[in-house]
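Sharing a structure below in structure tokens format, with a few things to ask.
Only one protein chain is missing; all other protein chains are in place.
A and B label the chains in the order they appear, each numbered from 1.
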Amino acid sequence: MTDFLMVLFIYIGIYSIASLGLNLIVGYTGLLSLCQAAFVAIGAYTTAIIMTSTGLSFWWVLPVAGITASLSGLLIGIPTLRLKGDYLAIATLGFGEIVKNLIINWDSVTKGPMGINGIPAVNLFGIKLTILDKLPWMLIIWGFVFITYYLVRRIVRSRIGRALEAIREDEIAASSMGINTAKYKIGAFITGSFFAGIAGGLYAAYTQAVAPNTFDFMMSVMILCMIVLGGLGRNIAAVAGAVIIVLAEFTPRLLGISNIIPPQLNQILFGLILVMMMIYRPQGLIGRKKINYAAIVKKEILNLEK
Amino acid sequence: MNLFNIPANELLQHILNGLTLGAIYSLIALGYTMVYGILKFINFAHGEIFMLGAYSGYYLYYYLCTPDQGGSWVMISFILSVLFAMILSAVIGMLIERIAYRPLRRAPRLAPLLSAIGVSIILMNLAALAFGTEPKNFSYPFDNSVINMGTTSITPNQIMILAVGLIMMAGLKLFVDRTKLGKAMRATSQNQNVASLMGINVNVIISLTFAIGSALAAVAGVLIAMEYKVYPSMGQMAGLKAFIAAVVGGIGNISGAMIGGILLGLLETFGVVILGIPQGMKDTIAFSVLIIILLVKPSGILIRNIREKV
Partner (left out) sequence: MKRLLAILFSIMLLFTMACGKGDTVKIGFMGPMTGGDSNYGKLMSQAVKIAVEEFNAQGGVLGYNVELIIEDDQGSVEKGNPAIEKLAGIDKVYGIIGAVFSSVSLAIAPKAEASKIVMISPSSTHKDLPDKGEFIFRDVINDSMQAIVFAKYLYQVEKTNSVAILYVKNDYSQGLAMDFKTQFEKEGGKVVAMESGLKGDKDFKTQLTKIKGLSPKALYIPNYVEEIAQIIEQAKQLGITAKIYSADGFSNPKIFELAPKSANGIIFTQIAENRSQVKKDFITKYKTKFGEDPDIFALNSYDGARILMNAIKQAAEIKDKKLVIDRDKVRSIVAATKDFDGASGKITFTANGDLVANIGIWTSENNQYKQIKAYKLENDKIIEIK
């Protein structure tokens, strides 16, 4: 039982890193990216391919995975600079499908739909960590979660973060204030995808196997749901969202009713989350409080009139 | 003639395959383009309306007759099923608009898009729960035997898909250009506020748009179900490709949807053959076309360049 709970925490951790990354792109910069799963895939596959074909240690490969993912973030970030809203979303969706499709078809490198099995175990100070060593993995992954959270917080609380939020609120105004919107938008993509790549690398190293259909549009939607549910633009919310969604995904299996409860219910849940949250609570469960200036001013005036 | 090292008869067959594939995309793209034209909004759930149309047609058809028997009752049931599918899809389309999109009309662009994605996911999974995930066979009401023209083959259903596509496009264009309602729709698409000031009930027009677009999708659904079977996820990729087709031709433009669809079908079929890449790369071609168009000529092929003023 504790075993399975640790597995849950491991997945929550991995998804948290990916959703913190997406939060930078969507929550802070306002760029609707529907391809986070593709960046995770690139990180995972880079790790898998390098580790299985050379004997390089995971600790060297992981940053490479992150960097490769962020390069692909650059790849999609640049062409989409001029696109707005819906078009940007669809372009990222297309990019996600292209990545998945390339992985499936480039079998000489990625072994196609069959995926890469038997990634060597990670070596931590001489101890080999496999998928059965749940506690060490949990600690490692959550270590990364904290590092990611800290880094993202630093970015967000700095001038960079304010620039991103300015771009989100009104891109034209931001650029007329002298903010180089292109630089920051690309930067958001690169950083967000970097973290996704790290999440992917951790995933590959932990499960010791990767397959292309894991990293599909539904995974991008799932990560998106995490930040929508938690609250766009608030980092702890991204983690909270990850907790809730992963729990929702795994609960039927834990309760032993996974073959009775069809997997469709899970997905329906994600769909409902999206629709409901948009209509009723777009700021998420614990999202940012939007300061209602009009109400404050009104109160002040009423106060003065007394 | 030996173009790109493909013998002539094979080339003709590939062209036919590409045309019919393209016609399929066009049929679905019409609905997308209509809604976008009016609302400037991508109805992500359009593919699912297409799928539900296929299912409604399927169930009524198999309820009314046993298709393998043949005969005129089968043909009548088929037509009834198509009409039923159209009506049901129109209703579903209007309901979705009311419930999931109308509340978000004033919200930032992100919101209705996410909502549409949500609706799409919900509908697909509800269908899987209700109807089962296994594909169901939708028999042709007529004899779909292959017609051989030399070494090239085509089936009656493929011809029908092409014909229906053209008829629907022509019909739609006539409706939008020549009728009063069509005029109202064009007015609403140009400027909702002014249109309502002129006495047009914008909500009704919008519902009508969804209804028509959905009904057209339902027809596409039935025709395509006969070719590729009925299954819950049939709307997903088809919807995306149709959207690409609409963008390629010029989203909001009805003839654009047709041309974009055919073009996409041909590009996919020939792209794979000419480039010698594996079949599975069809999707990569389609999405690459999308990204390229969005970068180079986002208004689509048919529309003259309207630069967005700051």
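The rule is simple: a residue touches a chain if its C-beta (ideal position, glycine included) is under 8 Å from a C-beta of that chain, and two chains touch if they have at least 3 such contacts.
Quick caveat: nothing in here was measured; it's all calculated off a predicted structure.
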Check: Taking the entire complex into account, which one of B:133, B:196 or B:255 touches the absent chain?
Finding: B:133
Item checked: Residue among B:36, B:84, B:101 or B:231 touching the omitted chain -> B:231
Notebook entry, point to check: On chain A, what residues meet the omitted chain?
Noted result: 1, 3-5, 7, 104, 107, 112-115, 117-118, 130-132, 207-209, 211, 213-214, 240, 243-244, 247, 250-251, 253-256, 258-259, 262-264
Check: Taking the full complex into account, what residues of chain B touch the chain not shown?
Finding: 7, 9-10, 13-14, 17, 21, 68, 128, 133-135, 137, 139, 144, 146, 148, 151, 153, 155, 158, 228-229, 231, 269, 272-273, 278-280, 282
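FYI, only the chains that are shown with their structure count from here on.
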Check: Hey, how far is the Cα centre of chain A from the one of chain B, in Å?
Finding: 32
Next item on the list: Enumerate the contact residues on chain A facing chain B in the complex.
Entry: 30, 32, 34, 79-80, 82-87, 89-91, 93-95, 97-98, 101-102, 104-105, 172, 218, 221, 224, 228, 262, 264-265, 267-268, 270-275, 277-279, 282
Checklist line | Partner chain A, residues of chain B touching it in the complex | finding: 41-42, 100, 103-104, 107, 109-115, 117-122, 124-126, 128-129, 240, 243-244, 247, 277-278, 280-281, 283-284, 287-288, 290-291, 294-295, 298, 310
